[in-house]
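With one protein chain withheld, the remaining protein chains of the complex are depicted in position.
Chain IDs A, B and C follow the sequence of writing; residue 1 opens each chain.
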Amino acid sequence: MDIKSVQNRLRAFAQEREWEQFHSPKNLATALAVEAAELLEPFQWLKDEESRQLAQNPSDYARVEEEIADVMIYLLRLADQLEIDLDRVVEEKIRKNGEKYPVALAKGNAVKYNRRDS
Amino acid sequence: MDIKSVQNRLRAFAQEREWEQFHSPKNLATALAVEAAELLEPFQWLKDEESRQLAQNPSDYARVEEEIADVMIYLLRLADQLEIDLDRVVEEKIRKNGEKYPVALAKGNAVKYNRRDS
Amino acid sequence: MDIKSVQNRLRAFAQEREWEQFHSPKNLATALAVEAAELLEPFQWLKDEESRQLAQNPSDYARVEEEIADVMIYLLRLADQLEIDLDRVVEEKIRKNGEKYPVALAKGNAVKYNRRDS
Partner (left out) sequence: MDIKSVQNRLRAFAQEREWEQFHSPKNLATALAVEAAELLEPFQWLKDEESRQLAQNPSDYARVEEEIADVMIYLLRLADQLEIDLDRVVEEKIRKNGEKYPVALAKGNAVKYNRRDS
């Protein structure tokens, strides 16, 4: 994905509709959280294993595809409005996670690093 | 961003730590929603205008950068586990939004299309 | 719980601190969603069965107690600011749910009523 190019198209989309007035970082972060919850909704009563077989339910699968797109679009808009470079912050976070969860300690253990001794 | 390549690195990261057992689509969608709320948290008491000046508060800005990365990472993982092509679904959603919100009707109006008459 | 009396104390608490300016319904709904996600966080990697044994993990249990209180407090504040009678809306919703999910159709089936045929 050419992040910058998609962001430019989304910004033009908002500007043409005079939506920039609504697209404050606060409102975009709110919309993102709302969409993330809509993405979670089809999973709420599923067992773990059922969620791994979501493709067997075409209507839920299609809905999840759409919600994933909504989350991505608001994330791109928010990063654009805040002038945050998505590539850079993802790379930094992957590096940090590598330090925080060394293989030897994290193996088979989802407990967060900072609670490892508790 | 080379989405596929980052997804492959994130998958390897999870596999090395034997985290695939935790990374069901249900759990990843949950983690994504939790991170989206953490991203929203620094904005919760801000006025709209203050949120546009977030860069003036370096510690909140750094936190938002990190939370944006977390949301992106779980979104990439979730799409990967469900074999959903992020580029494709984003393109489809942008096209749909163009049909749903024609400029003439949507200008300066954040109301959702399906409530335009209400 | 004497809902009105707790709401009055919470309102006085906010007024003494001159927090009413921050406690718009929009901001309170945001804070509520943020707290609900914090309440979800300790459950995110747990298996269903593990979540039923949460009391065996005293630190997570204590945290969940506190997050439940936070959610309740923001819910009381929000209902108070919007002059919504919590008792009344809960009673109405229980009645509606009884109509929407008749025992004969809903038994053992978490699927929402409006998707029952899909």
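We adopt the following convention: contacts are C-beta pairs under 8 Å (C-beta built on N, C-alpha and C of every residue); 3 or more make two chains touch, one makes a residue touch a chain.
Since we're looking at a predicted model, the values are computed, not measured.
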Original post:
Per the definition of touch given earlier, which of B:Ala33, B:Leu76 or B:Val90 contacts the omitted chain?
Top reply: B:Ala33
Subject >> Candidates A:Ala37, A:Leu54 or A:Ala106 - the one touching the absent chain >> reply: A:Ala37
**OP:** Spell out the interface residues on subunit B facing the chain that's missing from view.
**Re:** 30, 33, 37, 45, 47-48, 59, 110-111, 118
**OP:** Could you please point out the subunit A residues that touch the chain left off the display?
**Re:** 22, 27, 30-31, 33-34, 36-38, 40-41, 43-45
**OP:** For the chain that got dropped from the picture, name the residues of subunit C it touches.
**Re:** 1, 3, 6, 9-10, 13, 16-19, 21-22, 24-27, 29-30, 32-33, 35-37, 39-40, 43, 46-52, 54-55, 61, 64-66, 68-73, 75, 78-79, 81-84, 86-87, 89-90, 92-94, 97-98, 101, 103, 106-110
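We adopt the following convention: only the chains that are shown with their structure count from here on.
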Original post:
When the C-alpha atoms of subunit B and subunit C are each averaged to a single point, how far apart are the two points in Å?
Top reply: 24
Original post:
How big is the gap, in whole Å, between where the Cα atoms of subunit A centre and where those of subunit B centre?
Top reply: 3
Original post:
What are the residues of subunit A that contact at least two other chains?
Top reply: 30, 33, 37, 47-48, 110
